[in-house]
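With one protein chain withheld, the remaining protein chains of the complex are depicted in position.
On to chain A.
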Amino acid sequence: MTQNSDIVDVIIGMIGTLPQVTEVATPDTNIARDLGLDSLAVMNFVMQLEDRFDVSIPMDRLAGIQTINDLAAAVADLKGRSPE
């Protein structure tokens, strides 16, 4: 099963490729507040992330996610739920 820290690294790597983002993200970066992404860009990024990890993050789970750590934990949890 994928470790949280691996997922964090992948997320930070993916954020680094977004044209709108100039800062280097950290595990504690607040996704909506610190990256200069509007809400649509966040949603689009989440869809890319869902494809990368082959999960769907339900909307109520998304509402509670603030930091990259939170996002990684949600992905890890959803990956853990599904038998590989």
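As a working rule, contacts are C-beta pairs under 8 Å (C-beta built on N, C-alpha and C of every residue); 3 or more make two chains touch, one makes a residue touch a chain; residues count from 1.
Just so we're on the same page, contacts and distances are computed from a predicted model.
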Just go with whichever of "Probable tRNA sulfurtransferase", "8-amino-7-oxononanoate synthase", "ATP-binding protein" or "CoA transferase subunit A" UniProt uses as the name of the absent chain.
"8-amino-7-oxononanoate synthase"
Contact with the hidden chain, among A:6, A:23, A:38 or A:77, goes to A:38
For the chain left off this view, which of A:16, A:36, A:58 or A:80 is in contact with it?
A:58
Mind pulling the chain A residues that touch the left-out chain?
38-40, 43-44, 47-48, 51, 54-56, 58-60, 82-83
